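All protein chains of the complex are present and in place, except for one that has been dropped.
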Amino acid sequence: MKHLLSTADLTRDEAILILDTANQLAQATGQGVGKLPPLRGRTVVNLFYEDSTRTRISFEAAAKRLSADVINFAAKGSSVSKGESLKDTALTLEAMGADAIVLRHGSSGAAHTLANSGWISGSVVNAGDGTHEHPTQALLDAYTLRRHLRDGAGDLAGATITIVGDILHSRVARSNVHLLKTLGANVRLVAPPTLLPFGVDTWGAEVSYTLDDALVGADAVMMLRIQQERMNAAYFPTIHEYSQRYGLNQARVNLMNQGAIVMHAGPMNRGVEITSEVADSPQSVIVEQVTNGVSVRMAVLYLMLGGNEATV
Amino acid sequence: MTSYVLKNVSIVGGAATDLLINEGVIAQIGNGLSADQVIDARGCIALPGLVDLHTHLREPGKEDTETVLSGSKAAAIGGFTSVHAMANTNPVADNAGVVEQVWRLGKEAGLVDVRPVGAVTKGLGGITLAELGTMADSAAGVRVFSDDGKCVHDPVIMRRALEYVKAFDGVIAQHAQEPQLTDGAQMNEGIISGQLGLRGWPAVAEEAIIARDVLLASHVDARLHICHLSTAGSVEIIRWAKSRGIKVTAEVTPHHLILTDELATSYNPVFKVNPPLRTQADVEAVREGLADGTIDIVATDHAPHAAQDKDCEWSAAAFGMTGLETALQVVHATMVKTGLLTWQQVGERMSYAPAQIGRVATQGQALVVGAPAHIALFDPNTEVLIAAENSVSASRNTPFAGYTLPGTVRATFFNGLPTVLDGKLV
Partner (left out) sequence: MTHTQGRVVLDSADISRALTRLAHEIIERTQGAQNVTLMGIPTRGVALANRLAQRISEIQGSPVQVGAIDVTMYRDDLRMQPARALLPTVIPEAGIEGRLVILVDDVLYSGRTIRAALDALSEHGRPQAVQLAVLVDRGHRELPIRADYVGKNLPTAKTESVQVQLSEHDEIDQIVIRQAS
């Protein structure tokens, strides 16, 4: 598989290979090794149509630590302000010799379009396409879960993970549901009915409208960011009510299993979907997720570009 | 005028016979006929020239995607002898000037009978009625009015329009799409849209408007036509309305007879269309509806688009598929080969009934002696691999690229003159 577009495309073995590789790379980084050589001579382009300093820096750090050359291309262009077309930008990057393009775009399916277009010969890493998928986020989430719940090895069979929030518009949720199930975990989704996608009952997860019920017996909870504009589109009446019914506070955290962890892909709305107290508590692994993001992205880039063709 | 004879042809599925075309009409039907030009039509079906009630010819305004001439060529290739050109051009066909221009361009092209459709509201704005009567009285003789592309969503405007066109035997053709329920919608709302993260276009947005409009049509005793009906629920509403004697007719596109929303999984915008491709259950329901006559006609909604409007990410892509050149092949595959329609019925759904709805007197007539020679000669025994680059239309956005479709239009006659011979434009 030359491109990483969706976690639904990863088999269990492939996913575990990525996580195990991330382990080795995290260790190498931890041992104080500076740069690792395998991507020397490779060019990785960060093509970001949406502002995301955090993810872009994570990919940049990952690529550079593997000795790749990194080009950052902050593209303009939305359905409102039509900049250069994706096709023309892609052709330009191909002419510049990009071995991989890390794409973050506001349209679901943009990464698929780029990968299947024939405009580029390199690999595509989906860094978030609209409300569709964000595979490296799910991988770093799985890596984090594995570290805390399974001693950093194997899969997540038998673990129960609860994902809470705007599932309808969440690419993080979609990628996580696919990957967690591939790794054998039991997934629970919690949201008000308006924020659940049509057909969510076919996703193979338990669906609930009540947060407390879904936290009992959970080994981890993943909070999704809620956006103000959803309130304006009548998905829920007020932020206050949303926070009361679906916000994570310490009392709710205490309903989970012993040793359970609290996760958030960020950026957080402190006081809305998660209290500051919980975000900063010892059970919160939110900051660690960011560190793990670099290791996981290094693993993905290494497996994709470290040889003559992708391993995964 | 050269005379032509179709030898051993099956007229709408009947026994093989000869059909002689001379002086613009069907001169003779019988055995052992001869003419200046002989066409071996053994194994072929003669259909009355197809009439499309829903085509986008894009002229004036988007001539880079299609013109009246190029669209006429595509229509002829598909076996059509008449097309209704929708009004969402630029400028909009909401006045006599534009409809007469389109009508004249059609006459100049001389390949099919181009019937301009007039907009219901000025500029398709949905607020003020367009000059419907003036367009009816113009040289273009408009009888079908539609804001297609957009829904006439204001119930008062829809009511007034339905009533007003009764004066000249006109019909309002509604593009049923509740705009607020489909704000930003990209594809059918279903399991697939939930997985793909594409905003859904729910069936209820089509059905709610159809339900409202059949009740309005009943109340004001007017004719109503529903464009590109696509859902099982819509079929049921039409069935109910007809059972009450409401004067509603409906069309289905060839692509809705065969393609489903599963195709969106590729994120290939060639499958992006409005109304969207629906589920397999909807495909089966519209096929049944077309078979039992609940859906009166097949209409292509031929919607050409420039390459840059389809060669991009899904949400940036335009809605629409071309369809004139493949319509009969798709109907053959989905309705005739499955035994749901006879060739006689195909003639009704694709020629007779659309001509009736559009009040086109010279088209959609039975193939009998004396009738105008508008004929499509279809060879059902071939198979064609559809290639976008072979499109006669100026645009390449056919969803059937790479599909093998059964049958070919061997010849098309318009007013007794061939527009297509041997499967190619004359």
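Order of writing sets the chain letters: A and B. Residues in each chain are counted from 1.
Please note the rule applied: a contact is a pair of C-beta atoms (placed from the backbone, for glycine too) under 8 Å apart; a residue touches a chain by one contact, two chains touch by 3 or more.
Note that this is a predicted model, so its numbers are computed, not measured.
*Asks:* Indicate each shown chain that the hidden chain touches within the full complex.
*Replies:* When the entire complex is considered, the left-out chain reaches A.
*Asks:* So one chain is hidden, and I want to know which residue out of A:37, A:118 or A:282 touches that hidden chain in the complete assembly.
*Replies:* A:37
*Asks:* If I consider the whole complex, including the chain that's not displayed, which of A:11, A:27, A:244 or A:281 touches that chain?
*Replies:* For the chain that is not drawn, the touching residue is A:27.
*Asks:* On chain A, what residues meet the omitted chain?
*Replies:* 17, 20-21, 24-25, 27-28, 31-34, 36-38, 302-311
We adopt the following convention: only the chains that are shown with their structure count from here on.
*Asks:* In the complex formed with chain B, which residues of chain A make contact?
*Replies:* Touch list, chain A to chain B: 79, 85-87, 105-110, 112-113, 116-117, 129-133, 169, 171, 174, 197-200, 202-203.
*Asks:* How about chain B: which of its residues touch chain A in the complex?
*Replies:* For this pair, the touching residues of chain B are 186, 189-198, 200, 266-268, 308, 311-316.
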